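Of the protein chains in this complex, all but one are displayed in their positions.
Coming up: chain A.
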Amino acid sequence: MTWSGKLVTGLGLAALIVLFGLFGPLFTGDPATIRDIGLTPPGGEHLLGTTLTGQDVLAQLAHATRGSLWIGVLVGVMATVLSGVFGIVGAYAGGVVDEAFSLFSNVMLVIPGLPLVIVVAGFVPADQRGTWTISLVLAITGWAAAARVLRAQTLSLRNRDYVAAARVSGERTWRVICVEILPNLLPLLASQFVFAVVLAILSEAGLSFLGLGAANSSTLGTMLYYAQNGFALQREAWWWFVPPGLIIALFGGALALINFSIDEIINPKLRDRARRKRDVVAATAEVAPAEPGAVLTVRNLNVVYQGDNPVHAVKDVSLTLRRGEILGLAGESGCGKTTLAYAINRLHRPPAEVTSGSVTFEDVDVLALGPEELREFRWVRLSMVFQGAMNSLNPVTPIRAQLQDVLRTHRPGMSTPDRELRCAEVLRLVGVDPARLGAYPHELSGGMRQRVMIAMALLLDPQVMIMDEPTTALDVLVQREILNEIKRLRDELGFAVVFITHDLPLLLELSDRIAVMRDGEVVEYADAEDLYLRPQHPYTRELLASFPSLTGEPGALTR
């Protein structure tokens, strides 16, 4: 783990304050000693001056810091345990237990915390209002929000296969919770503990300031309470109230910084946001003259994921897509096929960077396009059907609106009836009844949604469609229908397709030419028939052998 500036600053500040609270009282003498030197400004014997009754502010500050920290830790631990019990156990147990726990958390959540604390603290007689009582009250009013977050996270974790696997192997429930689920919640628990500590210190300061804090205790809040009662502000005795206020603010800030860092550890995406630029195209080489009949030409394209360990994801790839051709791009996970598709479309995002090479679409140098030209190029001339695209439809608007949006953006001059006609037309093209235009995505099956995505890609009559694993999540029967649809549309409309998948038999059946990719390189690029009957590269042969034939002899597959 690299130590971010935030984490170092946060931990450093918090450590200083904790050390001061732990060891300060040992060196500063008795904070209660009254002297006849009231309100001496800082300097000399009293580094931070004295209070109205001549007590040493530094000594008071040290003891008060210790008291506040103690309450913070007590409340932090209690609130975390409470939220863990109600959030994690409830979510894991499910059913009635979950309903009851969840209802209870929700009720606790809507009760406004601070007023309740004031009422409760006010009811307990002052002489019984010890540190523990106050901590308990603060913990009870402060755990509910965390419990809800933990519940949501546990609900997702309990359905993970590793939890099911632990149950199948015979683990007891408490062990599944403690050993399989809890460790994966640690970052979340840590951040909630930190948050509870900050909240407790602030709430306690507020209570004490109102005179409702723990009796006979010394915290930063009681210090402020006495400063207020001694008219420190009016007497301009800033040294009396600024230090405790500053410590509260600094400690709160330090813990907030630590929490940010925990968030960054949980979610690495937050980490290098600052470094990110919009679109990265490093070098644009001279554009090679396109081969006649080619609609899309990729020449020596290189894409690198920049970082501490740069990953060369696409290495010197050259491909030519002819008009009306179906080009298959075969490869396994991590071979660079999706990165290549994104780079062709200029959809790659940092840290991915095109380091060299060219992408030519007819006579357009794609890598040199400006933002506005790019907008006119994408989807209009080259559209894309993404992996898992059927799940990328907006669930809350009917598909009509989503199709019309594309037209409204790219064909602003088009009239409403024309738009409607065009949407119906493309749906008909992909074999979906135009009556379904009013349907919401959840009312359509996976295969239908995938067809709608293909329809959306067809809306603007592109010359090229890039399809990234468009049928992988679908059933064989639905896949068959969609493949037939793609072949038919290609024959009718004459566009070219780059079809990306790991399923080589599918490509062999569908494509005119096939490029096989491994580790970012195209290892073989040939007509489908040649590739099938006369594979040249060992990796192609390995891939071909990985798909046993349904009707053929078992051959090498004898068990």
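Simple rule for what comes next: a residue touches a chain if its C-beta (ideal position, glycine included) is under 8 Å from a C-beta of that chain, and two chains touch if they have at least 3 such contacts; residues count from 1.
To be clear about the criterion, contacts and distances are computed from a predicted model.
UniProt records the chain missing from this view under the protein name "ABC transporter ATP-binding protein", selected from "histidine kinase", "ABC transporter ATP-binding protein", "Two-component system response regulator" or "Oxidoreductase".
Annotation: of A:137, A:508 or A:522, A:508 touches the absent chain (contact as defined above). When the whole complex is considered, the residue among A:8, A:100, A:119 or A:165 that touches the unshown chain is A:165. The chain not shown here touches chain A at positions 160-162, 164-171, 179-180, 183-184, 332-333, 475-477, 479-480, 483, 502-506, 508-510, 528-529, 532-533, 542-543, 545-552, 554, 557, 559.
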